[in-house]
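Have a look at the structure below, then the notes.
Note that this complex is displayed minus one protein chain, with the remaining chains in position.
As written, the chain order gives the labels A, B, C and D, with residue 1 at the start of each chain.
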Amino acid sequence: MGCNLLVHVALFAMENSSLQVEEITVRFGGLVALDRVSATFKEREVHGVIGPNGAGKTTLFNVVSGFVKADSGKLAFFGEEVTSHRPEKLSKYGVARTLQGLGLFARMSVLENVMIGLTSTGKTKGFAGMLGFGRPVKEERIFREHALSKLNELSLGQYVDRMPPSLPYAIQKKVALARALVLEPRFLMLDEPASGLSNDEMDELGDLILKLSEKMGIVLVEHHMDLVMRVCNVITVLDFGRVIAEGTPDEIRSNPQVTEAYLGEEVNTN
Amino acid sequence: MLVIEKLSASYGPVKALKEVSLKVDRAKITAVLGANGAGKTTLLRTLSGLVKATNGNVSVDGNEIVNKSPEDIARCGVAHVPEGRGVVQEMTIEENLRLGAVWKRDVDVKSKIKWVYELFPPLEPRAQKAAFTLSGGERQMLAIGRALMAEPRTLLLDEPSLGLAPLVTSNIMALLRRLCDEQGLSVLLVEQNARSALSVADDAVVLSLGEVVVADDAKKVMSDSNLRHHYLGF
Amino acid sequence: MGVEEIDLKAEETKVKKETLIEGGSKLSLKRLIPVPILRNLLLAIVAVVIFFFLSGHLSAYRNYQLSQVGPYVLAILGLSVLIGQNGQISIGHGALMAIGAWSLALLQIHTKLPLGVILLLATLITTAIGGVLGLVAARLRGPYLAGATLALALGVPDIATRYRSLFGGYQGLQINPPSPPAFLGANFTPQQYLAVIDVIVIVIAFIFVANLVNSRIGRDMRAVRDDEIAARLAGISVQRTQVFTFAISSGLAGLGGGLLALVASNVSPGAFSVTLSISLLSGLVIGGIGTMAGALWGAAVMVYVPQWATTLTEKFNMNQGIAANIALAIYGILLIVIVLAAPGGIQGILMRLKGLISGRGRQRATKG
Amino acid sequence: MGNKRSHFSKRFRVTVAAASLSLIAAACGSSSSSSSSGSSSSGGTTANTASAPGITATSILLGSHQPLTGPAAPGYSEIAPAAQAYFDYLNAHGGVYGRSITLKYEDDGYNPANTTQVVQKLVLQDNVFGIVGGLGTPTHQAVVNFLNTNKVPDLFVASGCDCWNQPTVHPYTYGFQPDYIIEGKVLGTYIASKYAGMKIGVLYQNDDFGGGGLTGLKQILTGGQIVSAQPYDPTTLTNGLGTQVAALQAAGAQVVVLLTIPAATALALLAMASTGFQPTLLSSSVSADPYTLGGLVSNFSKGKVGASILTGMQTLAYLPAPTDLTDPWTALFKTIHDKYDASQPFDGNTIFGMSMAYYTALAIKAAGQNPTRQSLINAMNTQAGSFTGPGLTPLGYSSTSHLGFLGAEVMQIGASGSLTSTSPIYVTNVNGPVTTHASVEAQVPANLG
Partner (left out) sequence: MTKLITLLLIGASNGLIYAVVAIGLVLIWRSTRVVNFAQAAMAMFSTYIAASLIDRKVPYFLAFILAIVFAFIMGSVIERTLMRQAAKGTPISSVIVAVGVLITLEALAGVIWGANLRNFPSHFSLVEIKTGGVKLGISPFDIYIFVAVLVLLLALVYLFQYTKLGMMMRASAFAPEVSRLLGIRVGRMLTLGWALASAAGAVAGMLAAPRVFLFPNNMDAVLVFAFTAAIIGGLDSPVGALIGALVMGISLSLIGGYLGSDLENPGAFVILVVVLMARPQGIFSSIAERRV
């Protein structure tokens, strides 16, 4: 493992086609949530981040997406070092993220939910939105077309007018995905996309992820190992805020440290 | 003794439990294993009345408890130790313990608290501190200790090893076994940390997507390749 | 530096008609006139013309009653945008109405501008002040925002007593009610004129608000309301959206205040007590939060129910002091009953009825 | 009426007879067509007609706006019921030209926006003949334009704002109680004559009432005699008046003038009692109703302060005191109150409401057997200036002045709440000098019909 880290540091050259985190440390009060974590997420690759509950996976996502400020360490998007960035800027960098659970807007239609994904490209400013002609109207039409085509692409066309809570969970998950994808991001960060899905649905999700990876880089936090092992090119394993392993699914599968972290030690009952 | 028959429940739009049946005998521990989202926590929440069951029966020592209110189920001698921060953080350790038996009239609270401090020595010196000052392991101890205050017959534990160092986990597991044997408790132990759970459990079930996929003797499950498959995916 | 931005012009040529919503068959006007401004203008002109002729058949007092509803419609609409679309609460919109009302009064007294311009300026002044207040509001949530706005409602009217020479002190400023222009004929009462002005202003405000709500900006507001985290991830600045919404909402309340000044022909602190702010909130909930029609119902309840209750109690030959209090109690009890029986307000009931009738109740009852 | 009369004193009976005569004379003078015999209820050579909105052959409908609910209701909510009680009494005794008078008073909660609504309703929907005794400055200001544009008589506004006295702008609006500035001038004159050289402090409400009174005071008390003038805001009365009273005490005021509403007067008395500050107290007519105040201050301290806190305080009056049952008007009003208005207290507000109703009846009578809105205004402009009744001072009505009572006298509150005059009756107008005048309080008429 130590070896792995060293290799990493050596390779940390500003690659302009990747998302990089280097030596990121985050503390919450006394608790060290992330301890000098480094990783490079490459384009057209599916990169899994796994680890037991509380290992720091979501914190890592939060650092990359700007919700949590790292106490130390570096963050670079496509070769550009990001010193202080905010979640609002993420889409400008071409990075989209889904949230644990759903993160859908419960009282907005499916179509609107997806249109929100495009909102950062909008040019209508404040009061101009009150006008019923010109740019705002044109912009709305374009947004609508884009969102509809993305929804159709994901076979969600029949749900455009529905409110998310009235839909099956798997469909809602897909809507959330559609919202992340509608801007055609260069990177997609998926936070537990499979939770709550059935086996068949999970298979379908796997196919989709593989298809998407032809166009973009994907970072995947997931508990369902079937899925992770099937779709990932690279896997980073976190435990207690530290990277304990990184490698291909096969390497991870045969790593005793990983098994230990997941299955725990046996208890001596005597 | 806890008997669950064909229990089903939904969490919002998700069907979280599908006809789950299992049994925990007196002085036995049954481990419930499974990945995140498999329905383990929902199972416990349904048993303790926080989630309404859509179907099925649950009985504790012969009393039918399904779809009773959580407070009534607790008063039937079922103690549920919820996942993670199940302590009242704003209250002191001692107050948390007192809360455990607050509805029970015939409990000698003082000696009971003393007994809990003996079980979990780290708690005693911090008796008057607010619970949020405790570490994760100590909180878990407090939550279990508090559950024991009301002298329950059935204990429902949700991931007691969550976020704990291995040594702490193994201590808690060992203690659980001891309590079970000494007090004649029926314990339903939900765990992700499969090895440590199986090492103390008598029986085990594995849940996957709300269904029981494996139900067997703990020792057998330990060596079952199905477990590896359903649980780790390899 | 990242995403290719969507090229508006290039995309426009690729507009495909067949992908329009499945539900597109339901309303034909939307298809007939696809440009919202034209569609809305047409509806607006129709509404105003119909009202213009209807109002001629109403007694002066009925017209006056109608004109009383207008100011509250606008203020509640403002609250509806704030609470319903953006999820911010305010128990201080009465104060914003006061700002609009005094703006109108001062402009009317000190300038010779036409009424329309004065109303517009009063709206803009309140919008600007609302924007500043919005900076404070955007930092606060839930009851803390409620408390701050309540204190605003308490404080603003006293500014008028403090600076008496400008704002007229406790007895306030007098407004000359607009008199109908000569071409409308001698039979056109001032009350009818007020009611028509009201309707015109409301229709214009509704068009603007409808456009806003249906635009990207409106959608951003709702996104912030439903999930601030997800909204930020989509690139929406939560603070900016909240400040903007507060300003717009204030502007509407200010416009309502301006109308109230005209309708009451007087601006004084007593008309803008904390009670007014609380009534507006009640009106919003009773009408139905987040729907534009709800503002109409809510304002109508605010104006008509107390009057109806008074008329009712007058039928029983009792001491008028007691009758007045019983009327008040009826209003209070009705408030409780409506909220408990219909959490979606009157508009919620109507939508449910409509759903039942058209057999599609399940789908849309929760809209907004 | 006959059996009632036996309850009255001999003196009273004489008074009644005389009053009837004087009224008949007035009535004859006002309307040549009328030969009413005073006691007959259907007198007149011509028949009663529905001569104007709100008037039928048998009835007259008047309107008013009053605060019946809300923070301003205390005290003021008694006025309209008292006025209606007087009309009930009058109706039972023949009404005016055989017509019974009904006062339809609506609740405006002291909110000007509501005032506009209820007055529009009264005028447009209920078709009242006129508005009488509309209460409050900000509230009534909201409707004064409307009433005048629609030529609706707007009599006896219950507020002392000088704004009602604008015959050219508001020809249909007439004041009633002494203008606040006039009250201030009267108080100033009294102080100048009795407390010359002493340090004067003023506690005033920060609106037209307190502000007007202060203006009047300052017109008379020039120079540095006023050492401190402390305003208070009626909406923050729940915080008490301790800070203002402390400031007056610190300024060394020997005489304190209270231009306050009764609740504030009580709070000021409380603050003074609690700090042992005992200046000579003078108050406007609005501030000190011994009944109301006595009730409020009686429990300041168990037995120690009690109503005695009021004793010695001097207040302006232009109507007889509710405590003075030897006054024939007070006695009459008390009888009416007990019969028609018993659920309400009998206090200064009752006297005010009944007096206002009495002058209203006089004005309507003066407008002729079949009055019109214009004939009522004509009567106000030509005859009302010489109306007499319970009022102590002359009235200022003419075609060029719409002032009501032109002055007041100073009364001292005695141990049991009785009032004794300590000054002549002062009379003035807003800008003129202050002079003294004899009381014009009339004797009680038998009836008006």
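In this text, contacts are C-beta pairs under 8 Å (C-beta built on N, C-alpha and C of every residue); 3 or more make two chains touch, one makes a residue touch a chain.
No experiment lies behind these values; they were computed from the predicted model shown.
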Options D:A82, D:I131, D:L259 or D:V297, residue touching the unrepresented chain: D:V297
Option touching the unshown chain, where D:L68, D:L103 or D:A331 are the choices: D:L68
Missing-partner contacts on chain B, residue numbers: 48-50, 69-71, 74-75, 79-80, 82, 86-91, 95, 98-100, 102-104, 146, 150
Touch residues of chain C, complete complex, unshown partner: 83, 89, 136, 139-144, 146-148, 150-152, 154-159, 161-162, 229, 274, 278, 281-282, 285-286, 289, 321-322, 324-329, 331-336, 339-340, 343
For chain D, the residues touching the chain missing from this view: 68-71, 73-75, 77-78, 206, 231-233, 235-240, 242-244, 246-247, 250, 262-263, 266-267, 270, 273-276, 292, 295-302, 304-305, 343-345
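Heads up, the rule we're going with is that only the chains that are shown with their structure count from here on.
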Pair exhibiting more inter-chain C-beta contacts, C-D or A-C: A-C
Inter-centroid spacing, chain C versus chain A (mean Cα positions, whole Å): 41
Distance from chain D to chain B - Cα centre to Cα centre, in angstrom: 79
Residues within chain A bordering two or more other chains: 165
Contacts with 2+ other chains: residues of chain C: none
Overall pattern in which the protein chains touch one another (line/ring/star/complete/other): line
Of chain A, residues touching chain B in the complex: 52-54, 165, 167-169, 172, 192, 194-196, 198-199, 223-229, 253, 259, 262-269
Chain C contact footprint on chain A (complex, rising order): 65, 67, 77-78, 80, 86-97, 99, 103-108, 111-112, 115-124, 126, 129-133, 135-143, 145-146, 148-149, 152, 157-158, 160-163, 165-166, 179, 183-186
Residues of chain B touching chain A in the complex: 12-14, 35-37, 159, 161-163, 166, 169-170, 173-174, 177, 192-196, 199-200, 209, 231-234
